[in-house]
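Heads up, one of the protein chains got dropped from this complex, but the rest are sitting where they should.
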Amino acid sequence: MAGSTFGTVFQISTWGESHGKGIGVVIDGCPSGIPLTEADIQKELDRRRPGQNRYTTARAENDQVEILSGVFDGITTGTPISLLVRNQDQRSRDYGSIAELYRPGHADHGYDEKYGIRDYRGGGRSSGRETIGRVAAGAVAQKLLKELGISVKAYVSSIGPVAIDRDAIDFSFIEESPVRMPDPAASERALAWLEDCIRSQDSSGGAVECIVEKLPAGLGEPCFDKLDANLAKALMSIGAVKAVEIGDGTAVRYAKGSENNDTYQESEDGIPYKASNHSGGILGGISDGSPLFLRCSFKPTPSIAQPQSMLGKDGKCHVETIHGRHDPIIVARAVPVVEAMTAITLADHLLLAMTSQMAYVKKIWGVTFTAQL
Amino acid sequence: MAGSTFGTVFQISTWGESHGKGIGVVIDGCPSGIPLTEADIQKELDRRRPGQNRYTTARAENDQVEILSGVFDGITTGTPISLLVRNQDQRSRDYGSIAELYRPGHADHGYDEKYGIRDYRGGGRSSGRETIGRVAAGAVAQKLLKELGISVKAYVSSIGPVAIDRDAIDFSFIEESPVRMPDPAASERALAWLEDCIRSQDSSGGAVECIVEKLPAGLGEPCFDKLDANLAKALMSIGAVKAVEIGDGTAVRYAKGSENNDTYQESEDGIPYKASNHSGGILGGISDGSPLFLRCSFKPTPSIAQPQSMLGKDGKCHVETIHGRHDPIIVARAVPVVEAMTAITLADHLLLAMTSQMAYVKKIWGVTFTAQL
Amino acid sequence: MAGSTFGTVFQISTWGESHGKGIGVVIDGCPSGIPLTEADIQKELDRRRPGQNRYTTARAENDQVEILSGVFDGITTGTPISLLVRNQDQRSRDYGSIAELYRPGHADHGYDEKYGIRDYRGGGRSSGRETIGRVAAGAVAQKLLKELGISVKAYVSSIGPVAIDRDAIDFSFIEESPVRMPDPAASERALAWLEDCIRSQDSSGGAVECIVEKLPAGLGEPCFDKLDANLAKALMSIGAVKAVEIGDGTAVRYAKGSENNDTYQESEDGIPYKASNHSGGILGGISDGSPLFLRCSFKPTPSIAQPQSMLGKDGKCHVETIHGRHDPIIVARAVPVVEAMTAITLADHLLLAMTSQMAYVKKIWGVTFTAQL
Partner (left out) sequence: MAGSTFGTVFQISTWGESHGKGIGVVIDGCPSGIPLTEADIQKELDRRRPGQNRYTTARAENDQVEILSGVFDGITTGTPISLLVRNQDQRSRDYGSIAELYRPGHADHGYDEKYGIRDYRGGGRSSGRETIGRVAAGAVAQKLLKELGISVKAYVSSIGPVAIDRDAIDFSFIEESPVRMPDPAASERALAWLEDCIRSQDSSGGAVECIVEKLPAGLGEPCFDKLDANLAKALMSIGAVKAVEIGDGTAVRYAKGSENNDTYQESEDGIPYKASNHSGGILGGISDGSPLFLRCSFKPTPSIAQPQSMLGKDGKCHVETIHGRHDPIIVARAVPVVEAMTAITLADHLLLAMTSQMAYVKKIWGVTFTAQL
């Protein structure tokens, strides 16, 4: 079944395997009139690229994007935007026993169960390289959001036992930190923890948080395309994410109503405001005008250099070691992916919500109505 | 925008407001040939009905379902199944100041921002009564799953500070417990905690877990309609849910790869099995043949009997008390809702995955191919 | 598979069988703020009702609509609008041999082939009564169009050998004519032709044309959701329609480019206009600002009182007569159905096209942007 398309009005379709010809995405439904260059997209792709430091894989990936359609004279035309990133390394080489084995924690077995065939080279479609399409499309969504003054910012909030200190957050440090933590001290401790993981041929889980500011109230389409529901889908669809939280997230189960309700207060000037933001900016599935706040928990990279007991296509178990260099942690590289999926979902909802009221419909068609030809 | 439809092949569309004429759902895409009676659906509706004990609202709701279409001689025909539950209480009455106020923690303000108009009677479309459509459709999905031997069971795992003891779980106790906890001792403690909440005119959050057994491997449509992604959407769309976790959920961020990977082992008879289920039955977005395990965190009921500072349509804050009887906890009544949304998502994925392989296509069309007329 | 939903933003889902409990439709995505009463819908349902004269069936159908949701104080709220029409005649009665026979020209055999079961009472889901849901939803779409000054008008252009004279068209006569022909003389001849058909226990085909005025240019979403493509689907989905034509329709295959091109001319006042409308108001799948013009060809009612050779479930042929009173012609009653499907498609496209340009997006979100709470 077609499952590689996301969104209703701002709609993306990704394709591509890790060691095939390339990876790409078609963005359909992007409004016309938005300035867009390959540099806008390349900037985000470079942020997800591995090999930036020793905590990410040493594979040489030099992912150059090409805009194939939908942009004319540097401006989106409203037609589908096709983006292509060629894979560099498509050499035929020895994939050893990987074709015959199902790695623990990976989708190998599921793909063979589902499709009866699997492009096992580098994980095929279930590779982390699949996120290239998401990040490229996210860069386009970000351009749309910027036109409305909306900002989307993600960062790593925890790695293994190391969490950021909320009183020490410095967002300007995110891109300074090799692990994208907005807290220099926590970043240091996380690096030490990752050294331990590398030494013990292991990997570590972590969490990414995302904040969206200047989001208008009124986004979200109850009862199923609620804003939080679609964000949950968008984020849970990222490989390795096992939990999505909005606002206070799992902590709400310990809270009382009197604590969790965000009461309204008036400022000295008589302007009403929410005195707290336990809701994370969404109530009843609709944005409430406060900043959006969400968190994704990523499982540790399943590819570790220790020998593990794996299932074989022969139905037997085999203790084997997965060769190659792997990320001991993926949350740092996942930051632009979380931003991308958030931005794509918001772009879609901004367009979806344009049809909520007849007053809006008249605002468009009353003005653009041309003389009958 | 149309947001009241969920699913691709097994597709539900709900409608209805709390104090309108009724609540209902249209289920389109349910295969023909499944036995279905009103009693099958009524049984589940009765489980979500309030007024069962003092921990749920005392409102008299007597929700009787009527099958309007799609069933002939007690068997589904493959055409849309329309289900209707008339609202009992549509008396015009005094809604007091609620029309002019936005309650904290509620969708009131969002609806007015989005639509410019709101059916404020009893919460309108954002009322908990909206889940009647979900539960009714879920009962139909459950019938489909039962035909394949798949079982879906949810229960309350925690209420406020009280959590079940995993070593003391007794699933046969779920419906015995007034709060649907599968642990008699925890259930007792939770009741005491709720007494405290009631006394202090407050409410409590909690969590619902769900286990699905006998689910075949191979369900899920990467990269966006992954099984966990669609479950996350389905569950986050339930009012009051603020977090969705699959398998180990948020705990994965503290784990190492060597701990989180579910390695394969061989039984004494040489049958391979997963030695653990940290994945919760889903790897790479595809079911892996293990039991599915998920958890939803519900925020405390926002309607509490304490005076709170609310935003008025006049742009001013007003300290008011919300009258009426309200649930101090919603997780107990949410159990059948979580089961319903899980069952609906699984029914859809079972149908979606039927087209994965050309071998499956031939299995259907090779057999049913009739002579050319 | 779910096939009973039509539209993307303005989305309708119909349900119901001829002799089940009722027929209905859920309209999701209708903008808030449109005045809507049951009378608005009843008016259109009365136009499709049979028994108005001897050329339509004598069955007593008294189809009363009930608005179950989505309207508050006479105004649409933006939530799903559920409409219900109870079937009057659900008596269990003798359906004779119809359960065992597949009538020529009917969907009986197809339903049994597809679903393995069929509600054979009165045609079940394939009955003409299914159009009640379309007409009811169309009435809502018409209300939306009227807010923008767009009018949709259909009429019968031919019945058997009798066609209207285009120089004699009088639209004010449509509802005067028992066969909804806007040409009194042709209407008379058509009635005589239908008398012949009744006498010979036969039925007649015919055509319905539809004109839409004041439609803005710019509607249609290439390359697949073009305006003409979606209209073609909408209209071909009406039972008995075997051809859909836009503008000059099938005549274009005989035309030369110099004849078919609608050249632009300037009026005396220097206002440009299309000197002709061979395009029927759509070029390249996008409305061009001229009136929309389309035509549907309806096959003759397959239910005729003559004995016919039918296929039995026993695999044998049986010569039988279909009892009951049947319409010798359906085009007259199909007029409101064609209007409804046209209006629904246009309402959807008016909403779809609101997101075409970033300038439109800013027009909505720039104005409604509220202060951050």
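By written order: A, B and C. Residues from 1 in each chain.
By definition in this document, a residue touches a chain if its C-beta (ideal position, glycine included) is under 8 Å from a C-beta of that chain, and two chains touch if they have at least 3 such contacts.
Computed from a prediction, not measured in an experiment: that's the story for all the values here.
Engineer: Kindly state which of the options B:29, B:280 or B:336 is in contact with the chain not pictured.
Structural biologist: Looking across B:29, B:280 or B:336, the contact with the absent chain belongs to B:29.
Engineer: For a quick check of understanding: of C:78, C:138, C:182 or C:239, which residue touches the chain that isn't displayed?
Structural biologist: C:239
Engineer: May I ask you to list the residues on subunit B that touch the chain which is not drawn?
Structural biologist: On the side of subunit B, residues 8-9, 29, 31-34, 76, 78-79, 144, 147-148, 213-214, 216-218, 222, 264, 271-274, 288-291, 350-352, 354-373 touch the unshown chain.
Engineer: On subunit A, what residues meet the omitted chain?
Structural biologist: Output for subunit A: 1-5, 7-11, 13-17, 20-24, 26, 28-29, 32-33, 66-70, 72, 75, 77-82, 84, 109, 113-119, 124-125, 311, 351, 370, 373.
Engineer: With the missing chain put back, which residues of subunit C would touch it? List them for me.
Structural biologist: Here the touching residues of subunit C are 1-6, 8-9, 14, 102, 104-107, 109-111, 113-116, 125-126, 130, 158-161, 197, 200, 202-207, 217-226, 228-237, 239, 242-266, 270, 272, 278-280, 283-289, 297-304, 306, 308-311, 315-317, 352-353, 355-357, 359.
We take it that only the chains that are shown with their structure count from here on.
Engineer: Could you please state the distance in Å, as a whole number, between where the Cα atoms of subunit A are centred and where those of subunit B are centred?
Structural biologist: Subunit A and subunit B have C-alpha centres separated by 26 Å.
Engineer: In subunit B, what residues contact two or more other chains?
Structural biologist: 1-5, 8-9, 14, 109, 113-116, 125
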